[in-house]
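Note that one protein chain of the assembly has been removed; the remaining protein chains are unaltered in position.
Here the chain labels run A, B and C in written order, and each chain numbers its own residues starting at 1.
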Amino acid sequence: MRFVRRAWILAWKDLTIEWRAKETLNSLFFFALLLIFLFQFALGPDRERLSAALPGLLWLGFILSGLLGLGRTFAGERDNDCWDGLRLAPGEKSAIYVGKLAGNLLLMLAVEAIFLLLFGVFFDLDLVAALPGLALVVGLGTLGLAAVGTLFAAMTAHVRARELLFPVLLLPVEVPVLLGTVKATEAVLLGEPLGSVAHWLKLLAVANVIYLTIGVLTFDVVLDG
Amino acid sequence: MWFSTGSRGLTRVLGWLAALGLLAGLVLALGVAPREVSQGNVQRIMYLHVPSILTAYLAFAIVLVASLGYLVSRRQAWDRWAGSAAEIGTLFTGLTLASGSLWGKPTWGTWWTWDARLTATAVMFVTYVAYLMLRGMIDEAERRAQLAAVLGILAALNIPLVHFSVLWWRTLHQPPTLLRPVPAALAGIFRLTLGVNWVAFTLLFAYLLAKRIRVGRLSEAGLP
Amino acid sequence: MPDHPATPEHWGFVVAAYGLAAIVLGGYWRRLVRLEREATAKHDRRPAPPGTATPR
Partner (left out) sequence: MKDATELLVHVAGLRKAFGATLVLDDVSLSVRAGETVALLGANGAGKTTLLRILATLARPTRGTAVIAGFDCVREPERVRERVGLVAHGTLIYEDLTAEENLRFWRVLSGGRALAADLREALAAVELEPYAGERVRSFSAGMKRRLSLARVVLARPQVLLLDEPFAGLDQRGKKWLEEYLHAFKAGGGAIVMVTHSFGRQLSVADRIAILGGGRIALDRPRPSVTADELARLYALHTEDAP
């Protein structure tokens, strides 16, 4: 129906522009590679010592690249001076939130897939076995990041020091998602059944419901700037 | 809002009440209450630590309600309540962390322990510092009120999520420490001291809130 | 000090905690008083703009 069409056209616009310019996609892939090296140099090559911290490192990489990607959600509107256009287009403003969120999700999942591949190679991880569980955890965690990230990107779109304010706003709020995803990933990588981290998965699900609800209900106020 | 419509007399009374309460609380906490058997004197910090966090929770509850109030009515008064309560709430959260750390050093030998309750308080602290930074970075009053309201709601609803995630994150390794609000077997005098301090802190909070709201209203009063 | 206490007195930490609270809260209160005085002065001196509207 109309809501979906409007959300879709927005996601289509962002992904088309991204596909043509490829500025965010390429830089985030490269950023992921750099992070892998950074972890190695910072924590030493000794694989044994690193293996305990792997889930944490993985999600640290996801969050850092996520911050970069999410921070640019409304860069296109800013550069092309189209912010008012989004406000002028009649219809539910939450459709814009959903469209932008979908675009961000796809972008982040693409980068995270590459990150996982690199992680598998550099840290000799058997990802195939853990894939189904990992996919669920990464999906829930990324949605949690993107749901709040997209909202905060709109809030800080016109603030002077937004590059500083955006991470400062997002990271404290995402602590539950960070704790949940790292713990769940740890269990998945150790091959434990998902049941052992059911409570963490529930927490992530509840968090996502809260974040998405607030995002949808308050986006027209946030866009109103 | 009767509270903030310049009833200066009431605010001054509140101020004196708070001062008296704090004095009574201090005398009780440092003098009257006996030295707690197992933890020793350092347990007296509890009479400061617990009321601080309880007052902080009250403040952030007000931020939530005021933020919702603003979004519904778009009246600036609600935003002043949210901003003022958040500022003072963050102050009390900071005090909670400081007193927790001062309590931890003699008890644990370290200034900071990733105890579930302290960690949750620390996350709440940085969240609301970020809230204050957001308010500080937006000049236009209406825009600031709108965005602060959204964050005020999200931050408040996030507190239980933070609480549980930190609790599970810590409990699997180490049971929550004795920093429970009211240790079960608290004799009457301990309970009284804690109660008086809690009331005193709440009065102090109300007094500071009234004053902060007045400052906010006066500095914006010139605007049509 | 009465009998030899099983645990050290740690009065230093207790005083530090209450002292810090007093300094922080006292400082904030003094700042509020100063701000209030300035705002009141500025408010009284400011000529009310033509037809000052009640807050919307």
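Convention: contacts are C-beta pairs under 8 Å (C-beta built on N, C-alpha and C of every residue); 3 or more make two chains touch, one makes a residue touch a chain.
Predicted model only: the values in this text are computed from it and were never measured.
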Residue of A:16, A:196 or A:213 in touch with the missing chain, whole complex considered: A:16
Given A:33, A:50 or A:82, the one touching the chain that is not displayed: A:82
Touching residues (missing chain, whole complex) on chain A: 2, 5-6, 9-10, 12-13, 16-17, 20-21, 76, 80-82, 84-91, 96
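Following the convention adopted for this analysis, only the chains that are shown with their structure count from here on.
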Chain contact topology (line, ring, star, complete or other): line
Most centrally placed chain, judged by C-alpha centres: B
Separation of chain A from chain C, taking each centre as the mean of its C-alpha atoms, in whole Å: 41
Centre-to-centre distance between chain C and chain B (centres being mean Cα positions), rounded to whole Å: 14
Distance between the centres, which are taken as Cα means, of chain B and chain A, whole angstrom: 32
Where chain B touches two or more other chains at once, by residue number: none
Residue ranges of chain A in contact with chain B within the complex: 148, 151, 155-156, 159-161, 165, 168-169, 171-173, 175-176, 179-180, 183, 199-200, 203, 206-207, 210-211, 214, 218, 221-222, 224-225
Residues of chain B defined as touching chain C within the complex: 26, 29-30, 35, 39-42, 44-45, 48-49, 52, 74-77, 88, 91, 94-95, 98-99, 102-103, 105-106, 204, 208, 211-212, 214-215, 218-219, 221-222, 224
Residues on chain C engaged by chain B in the complex (per definition of touch): 5-11, 13-14, 16-18, 20-21, 24-25, 28-29, 32-33, 35-36, 39-40, 42-43, 46, 48-49, 51-53, 55-56
